[in-house]
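The complex appears here without one of its protein chains, the remainder shown in place.
The chains carry the letters A and B, assigned in the order they are written, with residues numbered from 1 in each.
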Amino acid sequence: MADTTVGIPTVSVTVNGVLRRGTPEPRKTLADFLREDCELTGTHLGCEHGVCGACTIFMDGEAVRSCLVFAVQAEGADITTIEGLSAPDGTLSVVQKAMNEAHGLQCGFCTPGFVVSITALLRDNPDPSDEEIRQGLSGNLCRCTGYQGIIKAVKIAAGQSVAANGKAH
Amino acid sequence: MTDTSAAPTANTGGARFVGQRVQRREDLRLVTGHGRYTDDVVVPGMLHAAFLRSDIARGVINSIDVSAARQLDGVVAVFTGADFNAEIREHWVDFEGPGGDASPFRVLADTDVRFAGDPIAVVIATSRYIAEDACELIDVDIEPSTPVIGADAALAADAPVVHAGRADNIAGAIPAAADPVLDEIFANAAHVITETIDQNRYLCVPMETRGIVSQWDPFNQELTVHISTQGPHGVRAYIGRALGIPENRIRVIMKDVGGGFGQKMFMIPDEVAVVLAGKRLGRPVKWIEDRRENLMSGLHARDDRMTVSFAVDDTFHILGVKCDLIEDVGSFNAAGSSSIGFVGLLFPGPYKIQRVGFSAKAVFTNTCGRCSYRGPWMMETAAREQMMDIAARRLGIDPLEFRRINVITSAELPYTTAAGLVYDAVSIDGSLEQAVSMVGYEAFRAEQAAARAQGRFIGLGLGLYVEPSGIAMGNMSSEAAIVSISVNGDVTAVMSSGSHGQSLETTVAQVVADRLGVDFERVTVVQGDTAATPFGPGTGGSRSAVILNGAASQASGDVRTKMLEIAAHVLEAATDDLEIEAGNISVRGTPSKGISVTEVARIAYLRPQELPPGMSLGLESHARYTPNAPFTFSNSCHACVVEVDAVTGGVKVLRFIVSEDCGVMINPDVVEGQIAGGVVQGIGGVLYEEMAYDMSGNPMNTTFVDYLLPTATEVPIIEYGHIETRSTTNPGGFKGMGEGGAIGSPPAVINAVADAIAHLVDGPIKQPMSPANIRAAIDART
Partner (left out) sequence: MKPAPFHYHAANSAADAAQLLGDLGDDAKLISGGQSLAPMLAMRLVRFDHLVDISRVADLRGIDRNDGTLIVQAATPDVLVERSDVVVASVPLLTKVTPLIGHFQIRNRGTIGGSIAHADPAAEYPAVALALGAQMECLSVRGTRMIDAADYFVGIWSTSMESDELLKAIHFPVWSGRVGFGVAEFARRHGDFAIAGAVAAVELDSGNVISRCSIAMFGVSGQPERALSTESHLLGSTVGEISPEEVGRLAIAEVESPSDDANMPATYRMSVAASTVATAWTNALTEAHHG
């Protein structure tokens, strides 16, 4: 738990493999801590009340909404943000490549949250059914794509074939 | 100069990239979380703003006490209307021009509040957290009075006025013109069908809310503004006039913007307050609109009522139409609030209706103001297409047959509408037939009958429309491009646009690459910075394919011509004998006799002695383009299949088909993506989304818990049919289509639901079509 012995709690958290320390006030969300203290602005704030999913990150291996976690609650946690999913030289992950191939983004604001969620979804269910894909995506909101390219991206990333007009075989 | 040739020629470039599903340039930074949205901008010394807003819809402000807020540790300043309102010199946007007192405006509410969410004070502090704490310490004494909620209340004889000093709550009106010919048509018609159709208030909801970072540098006398907008030049001009700062001392930057849909086309007073605060303090100030603000006070849309009458003869031809529209534009009718003019202009849409009587009123209410949401005039399609189905059923004819009888066919082009619009190079009947064929209309009717016998309610609805894309009027008349080839042969296209999801970095590069004959990878598109890019009205209005690419084509064409002349001189050939492919200029048939684009560039910049005599140096062109018509019409037909649960009233959208003709498609992925986004916004607006006010003027849906957006589980796979009828208004043959998805889908969905329960319910169903409203309609069994 947060070290409170000096009066101001220090939070130590591993982010994308790097140990980060900070002294966020207790009410500062993990999302804000990542964006401001860690200067990782890929995690976005779309609603700040846990519905849109734009702030989704990996915390101890599970996809969570970082706007609903206080930074002090992440003491000792292992965090992966969107920035941690591609290689340092810019090589895209399978999911990121699929999103590009499938035209799964337009304005890009919801995209980091989707990429994290899809990565989690496929890790736990590598060959999802159509219904499982949609349910797995239902916790992230998009306003530009109508979800069409995103659903297609999941199928491509899962190695499923996709016919013209986005229908699976 | 406009090139209206029918097909691309050797001199206009090939089609290696235009028409292809080229993967987007933007994606690398966006899928990896390295985009730069306004909240990602951090400037040294930056402060944060938060607004205190009225939670009362209408009332007189007796006092505002900010003293406690000012004391809070971390608060740098608190400003009110008394500090800012008098600072505004002029308030008007390029789109509208100076309007006198037509649009009431103030930066911060000082004397009274006029909607729940009206900003009263702005706190500037070292963090947003502290700024919000300080807002809670501001003491405002408001004496509430009965607000005007809903158009009926606004138009009532004894209605209180939303804006003191005005005679009534009419923000704008088109009075009914006397038309004895139309009256006679109605008097003699075999059938007259009249209905009143409502459209609920719903919102743009871009995933990124508004944001602005404003920085006044007194030592350079320069204002730098990072803003989540749809066009930087409009912001620059507006701020320049409002604050009295010369435009050439203002730099407005938009890098990545997370959607706009019309909501970010023009500034709101809140953003102006931030600029004023920053200037007053001499410190950079950031404001990020939170989601509650975005929903409550970030500008609304739709909220219309139209009464439509069809006069139909005994062979089901619509002879005349009367319609009366009432738009609720909220309390402050900012630019783009009202579309009554466009609705009247476009109403007959895809049908041969030669006599139209149109009247309208835009009314003020004590609610949030209105913006131009994707297809802002779309009530003409929403109401008309619903009327087509309602009238058809009353007349005892299938809605498809009714449309077929009245639709403008390709044989009848060019067609001049009752309002004087000329449709040409469209495929209205073609898209209707393609959609109907894709959905399997006849087979569906059989399936529907069988299902109904089993107590299952499935329905099919159509939405047919013509879209006025590439609107070229007033400030929207042109776009510009500066295309240059550098010393090393790389191409830059500096554009007047403000892309916020439209993939312009990719599609413009496709057009330029083809025009110049170079590889797509050689072209970089620059936009969104007034220090670098030429004037544009901002991206919206389905204009980029037509107008922006018109400019890109023109500028590229100029550069191509110059390249060919230099190459012809070097190769001692005629320009007509040369072709450019993948960055190589060669004599047709003799590929070995060639010169690279890079080499031509080197000559153009470094070795003037090798240029043709009299030719200037450089390979660059600045072109400003206007299409040869004020509208470039595209068309589409939407077909939607739904199942309605008789007990819950729940609707499942089973299929959604769109047949679209947007001329030559630059990038089919982009076209389909734009259609899909609009369609799902329409599905949302009809089935899930509503911004409702209670009678005290409290907005009821101010978070995503109550304002419901469709998710991946609520939408089907959308099926697309493409028709490509080359446009004649621009050399590329392109048409715009960005708004259409949101125009045709609402009536398609509504008609599908109505069709599913047509044996139980006659007439319009209360909007939005929530499960409870559908069940109530079934229970009422008209």
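Assume a contact is a pair of C-beta atoms (placed from the backbone, for glycine too) under 8 Å apart; a residue touches a chain by one contact, two chains touch by 3 or more.
Note that the coordinates shown come from a computational prediction; the quantities given were computed from them, not determined experimentally.
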| item | value |
| --- | --- |
| Among the chains presented, those that the missing one touches | A, B |
| Among A:Val13, A:Cys38, A:Val72 or A:Ile133, residue touching the chain not depicted | A:Val72 |
| Touch with the omitted chain, as defined above, among A:Pro26, A:Gly90 or A:Gly159 | A:Pro26 |
| Absent-chain contact - pick from B:Ala167, B:Ala411, B:Ala443 or B:Val647 | B:Val647 |
| Hidden partner chain, residues of subunit A it touches | 1-2, 9, 25-27, 29, 48-51, 53, 56, 62-65, 67-70, 72-73, 75, 117, 120-121, 134-136, 138-139 |
| Positions on subunit B contacted by the hidden chain, ascending | 128-129, 132-133, 136, 290-292, 647-650, 688, 703, 705, 708, 710-711, 713-714, 770-772, 775-776 |
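In this section, only the chains that are shown with their structure count from here on.
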| item | value |
| --- | --- |
| Whole-Å separation of chain centres (CA-atom averages), subunit A against subunit B | 29 |
| Of all residues in subunit B, those that touch subunit A in their complex | 21, 23-24, 26-37, 39-40, 42, 129, 205-209, 256-259, 261, 288, 290-291, 500-503, 669-670, 672-681, 703-705, 709, 711-713, 715, 717-720, 741 |
| In the complex, subunit A residues that touch subunit B | 25, 27-28, 35, 39-49, 51-52, 54, 81-83, 85-86, 90, 92, 96, 99-101, 103, 105-112, 115, 133-135, 137-151, 165-167 |
